[in-house]
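Part of the complex only, each chain left as placed.
Letters A and B name the chains as they come in the text, with residue numbers starting at 1 for each one.
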Amino acid sequence: MVTVETVPSGIPGLDEMLNGGLPKGRAILVSGGPGTGKSILSAQFIYNGVKQYDIPGIIVSLEEPAKTIKENLSSFGWDLDKLIDENLLAIIDAAPIQRSTDAGDRIYEISAESHPILGERSFNIENLISVIHEKRRELKATRIVVDSITNLTLQHRELFQLRQDVLTLVRSLKTTGVTSLLTAESLNVHEMGRYGLEPFIAEGVILLYMLRQGNTKIRALEIMKMRGLNHSMDAAFFKITENGIMLYPEERVFKEDVRGIIW
Amino acid sequence: MVTVETVPSGIPGLDEMLNGGLPKGRAILVSGGPGTGKSILSAQFIYNGVKQYDIPGIIVSLEEPAKTIKENLSSFGWDLDKLIDENLLAIIDAAPIQRSTDAGDRIYEISAESHPILGERSFNIENLISVIHEKRRELKATRIVVDSITNLTLQHRELFQLRQDVLTLVRSLKTTGVTSLLTAESLNVHEMGRYGLEPFIAEGVILLYMLRQGNTKIRALEIMKMRGLNHSMDAAFFKITENGIMLYPEERVFKEDVRGIIW
């Protein structure tokens, strides 16, 4: 009888909440407002996958150039370049950039480094999928992060075509056996992504949000959906520490001086 | 004089709330937000139909491949493969997948298993209905689940055509005498599906939702509409146990530490 296998998330405290780990071979949505920690959580999944479990992983960035990602994560002491050199990590930079086609009149300068793979091809979802799978086979990667699918908005005039692209991308990831985290920007705890379809193309949804507590903000993580797993129903307090995200499931989020959810 | 016949729902506690069972030969909407238990409830209707009442049933999946469904439900100890082998259960995998038409350049690999029936035809509602009815006659199935009709959104650019398809599908189910559950994703307790028409094409509506209680979430089920039956007006607390959904109608849902409905 088939059952749901899990893989370790690399986020201290999350596997316990998940009742094992992230479901292997599936696509999980990480949804939250700006600044809630989606990019850190998903990068930590990849980084700790390599460091703690020797599982090669890929970060597909639809938002930041590789250099910026490396800088941001260096504050946690994570040296991505080393892992890239060891062929345990790849960053696919697919931020939607408009270039001047006229080489003689380059208005803005993009460093050669920023598009190591996609640079030679025009952006479309099939090209991106090809690049991901080439890299996946090369590294034998089984963990992939796409950060964030919200950025595909910039590629489409029409909602229908956008949904098709998201669906195509997610399906492609799911059918290859990799475990993937997809981040989605939302401005509302009840929204979970902007296309209105993220929740039902993903087998799991992890929600990150901020609450106003007194004069400050605190961070919370909640598992809203995780098919096949008897996950925790609790809201977990978390901090972005110098080593990345750390969950404190034993600490209550909804205290008396909480003034409501920000986003 | 004609009266409303009922069939057992297979959900412990639900038949009492329904005042008998689900109305035979009708289409019932199961509406709820992500992670509220729609897929489990509807699969349990089919699984327990076979196991407890020897009624063959069909799960039409517009969302997950058959393999994923089997994995998810294995956590309840439900062995779907066995029932499929005994010709008591069929899973029709009709998740809306975009394929590369060029066989020589397959970008993503779909296992042969995933589209056992629909694979050879292009997706349209008439093809899906044909497949359902072929399978229905083959198994002599009288219980059918469609999970979820929200996914048809991915097939249509236009709301009007989408509504026509949903209507055509639901009508087709109702006219053949099968009892069907249709799941619909909603992000709001007052919404009940995304097309704005689900409530009035279904003869019954069961609502699943989550409430924030202290620092955790609890689950609730409510019958909002069930034509011809003198159903309960109560909100029932439920749990997803190791045997599937279990209702606790005697336990109050709206307690003092409830902080409102999540979705």
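The rule is simple: a residue touches a chain if its C-beta (ideal position, glycine included) is under 8 Å from a C-beta of that chain, and two chains touch if they have at least 3 such contacts.
Remember, predicted model here, so these are calculated numbers, not experimental data.
Note on stoichiometry: the full complex in this file contains 6 copies of its one protein sequence, with 2 placed in the shown coordinates.
As a working rule, only the chains that are shown with their structure count from here on.
Chain B has its Cα centroid 30 Å from the Cα centroid of chain A. Chain A contributes residues 1-4, 26, 126, 129-130, 133, 158, 160, 163-164, 167-168, 171-172, 175-176, 190-192, 196-197, 199-201, 203, 205, 222-230, 232-235, 252-254 to its touches with chain B in the complex.
Every residue of chain B that touches chain A in the complex is listed here, in rising order: 34-35, 39, 63-64, 67-68, 70-75, 79, 81, 95-98, 100, 107-111, 114, 148, 150-151, 153-154, 156-157, 185, 187-188, 194, 210, 212, 214-218, 240, 242, 259, 262-263.
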